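The structure is given below, and queries will be raised subsequently.
Shown here: the complex without one of its protein chains, the others still in place.
Up next, subunit A:
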Amino acid sequence: MTDTILEVDGLSVDIATPRGTLHAVRDISFSVRRGETLCLVGESGCGKSMTSLAIMDLLPKAAKRNARRLAFAGQDLSKASKRQINALRGNRMAMIFQEPMTALNPAYTIGNQLIEAYRQHKNASEAEARERAIFLLSKVGIASAAERLGQYPHQLSGGLRQRVMIAMALMCGPELLIADEPTTALDVTIQAQILRLLADLQRELGIAMLLITHDLGIVARIADRVAVMYAGQIVEEGPTASLFQSPKHPYTQGLIDCIPVPGRTVPGGRLGVIPGVVPSLVGDIRGCSFRDRCSRTQPICSQAPPVYETPDGQRWRCILEDAA
């Protein structure tokens, strides 16, 4: 048994558009160890959702995936057959989506949808699957779980539906849970509850989690390690504490300056802003993709930036060896 549950090496996602090929994800590499939480952060459109869909082989038809190696528990997914992928999906690797309002099928009861994956993968009886579903619904904090099984998605609130989605993802006891902005579509009060739930479950069940978010507040609370994505690339990654204490890449620094911190941010003072917009991802980007928005750009930034690494595993892609 290897220590690494997910190994991504040189993953690219290209989408054919009428204006040319959009390189949504550009040659990114990272890995997730068993039982750890890796957060993938970045602005909208930086390729983080595409990354998660690429891992689950759920990309839209127009998108093409390429990877030197994309391995789950040592098995290379890029060489696996559809059948082998289906045997893993929903079973050993599960996913939670951003939109709980539309991610459940309106025509079937919660129970029906919870049970089917378990029966599919575990060859279990209806009764066993029901029992497991009730157990997990109570686990994710849903009261009177047995009655909920007979309800339809439209009878539940957004927060409840996301709890159902989490229970559904946990049905087969996955080793890796991919959560793509699981709280973005929810009320702020519910967001905190769902996040705590995810963090608790992750710790209790020892699942590895790949959490995709644009909210650095979330990252600081539950991530073991962070990977910051910008324009389809990972520009910096490292242990959460190091990354927040001494961000090396100007983009990471900019992101951290954007969050208000009680006690540090002056009341009424201005929060940081990163000027400009994300560059177009159609066609090639030469050099550093952040240089048009960076305050410390130098002529050399038009060439591919080097990658630096500290002993504790913080890595960044910038000409500045130590920006701080």
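As a convention for this text, a residue touches a chain if its C-beta (ideal position, glycine included) is under 8 Å from a C-beta of that chain, and two chains touch if they have at least 3 such contacts; residues count from 1.
Simple rule for what comes next: contacts and distances are computed from a predicted model.
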Mind telling me which option in "Carbohydrate ABC transporter membrane protein 2 (CUT1 family)", "Chemotaxis protein CheA", "Peptide/nickel transport system permease protein" or "Cell division protein FtsL" is what UniProt lists for the chain we can't see?
"Peptide/nickel transport system permease protein"
Looking beyond the chains shown, say which of A:Glu43, A:Glu116 or A:Asp224 touches the absent one.
A:Glu116
Which residue, A:Ala107, A:Ala127, A:Val188 or A:Val266, contacts the hidden chain when the whole complex is considered?
A:Ala107
Given the contact definition stated above, which residue among A:Leu77, A:Ala94 or A:Ile274 touches the chain not shown here?
A:Ala94
Chain not shown, touching residues in subunit A
56, 58, 82, 85-91, 94-95, 97, 99, 102-108, 116-117, 120-121, 152, 154, 165, 168
